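Just one protein chain is left out here, and the rest sit where they should.
Moving on, here comes chain A:
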Amino acid sequence: MDTLFDHVTLSRIQFAVTAHFHILWPVLTVGLSIFLVLMESLYLKTGDKRYYDHCRFWTKLFLLNFSIGVVSGIPMEFQFGTNWSPFSVAGGDFFGHMLGFEAAMAFMLEATFLGVMVFGWKRVSPRMHLFATSMVALGGSLSAFWIMVANSWMQTPTGGVFENGRFIITSRLDAIFNPDMPWGVSHMWVACLEVSLFVVGGLSAWYILKRRHAAFFLQSFKIAVVAAVLVAPLQILLGDGSGIAVFHHQPAKLAAIEAHWETNPPGRGAPELLIAWPNQEEQKNDWAIGIPNGLSLLVTHSWTGPVKGLKEFPRSDQPPVTPLFYAFRVMVGIGFLLFFLVIWTLWAWKRGDLTPDRLPTRKWLLYSWIGAVPLSYLAMETGWITREIGRQPWILYNLLRTSDAATMIPAATVGTSLLTFAILYPLLFILFMGFARRIIVKGPDTHAG
């Protein structure tokens, strides 16, 4: 009991539970706010009332989503102090003010202008309103930026020295622009865009399928498709880049993700396993099916490039292989599925199917778009599992172990707060789905079509 559910394990589970639920909301906040800026600009430019109706409709969903995102995120910030006090003290010199900047630059901007955006339609000029919406969008993206800078730094902590249990910054720029940062920031930001595109596209597809305001939602559907043409392949490229960065800076993480135990001997390439049964106890795979030379090719861009095996790292420095191996494959698989869906849709567009009369009959295409909504969220969640479990057993990579970073509080106390979160957050999720469903079923108030 003590070893299984000590304060460290419980604090980790608590952080994982709150983080996995919390992140569901901000991704949509970041992407949907950009979509709202686009719709509002189109309205101001064309004067077409339907764009205004789009703004009003998606804003309802946005507001519900935003509010839950904000309040569910408050525990994230405070848990660093309550449950990860030694980490806060050790890494606070850098990590702390990143969170501070996030709040001051991004969060405040977002929250203040949200009021103007939602309540201010009749109180400010149209241009000022567009400005407010843009500030909400800017705030969302800036907030993602700072959080990802902070998280990347935990993956690849550079820019200082670790002395007497505390990280002392020597170069702030090196810490901000740590090796993982460009990939962490871009991959997550584009993930926000991609999830939001599929939410807009998927919900529009649902209305079109039901033949409710088909022409109206064809507008948003087409915008989602056009944006997805850029975003879906871009995300695959960024994922590839992140993988190469992990290979260079977190080799144990890469080996674990790939269930790659033995360093491939010179002249022989490492395979990319598609499916495997990793056995960490015996440090091998019980069985595996893979593409020969695939891994070497992917991360070293040569047929036989050497890739360090996990066995080269002591057992105490290895992350758990099985969850990483599968979480990563679910994420990548969905990334490609979404890409194929986009190609399929383009093909349908070329055949002239994207009209209010013909699109409702293309049922499988529309079903796929609806199905893509949960899938895109799943890809984002499994991506985070890969990123965070892959960092284990470190909280600050190669500097501070997770097991040394949790606050010494009685397990019963952490257990109680964990239990409360474990009831509260799923309940929030269910209520959110219920109210979102009500907004969706009610539909938009439209001036036309």
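Everything that follows uses one rule, which is that a residue touches a chain if its C-beta (ideal position, glycine included) is under 8 Å from a C-beta of that chain, and two chains touch if they have at least 3 such contacts; residues count from 1.
Keep this in mind: contacts and distances are computed from a predicted model.
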Options "Carrier domain-containing protein", "Fe-S cluster assembly ATPase SufC", "Cytochrome d ubiquinol oxidase, subunit II" or "Branched-chain amino acid ABC transporter permease": UniProt name of the undisplayed chain: "Cytochrome d ubiquinol oxidase, subunit II"
Contact with the hidden chain (one of A:Val8, A:Ile23, A:Cys55 or A:Leu114): A:Leu114
Chain not shown: contacting residue from A:Gly81, A:Gly305 or A:Gly371: A:Gly81
Where the missing chain touches chain A, by residue: 63-64, 67-68, 70-75, 77-78, 80-89, 91-105, 107-109, 111-116, 118-124, 135, 168-169, 172, 407-410, 413, 417, 420, 424, 428, 431, 435, 438-439
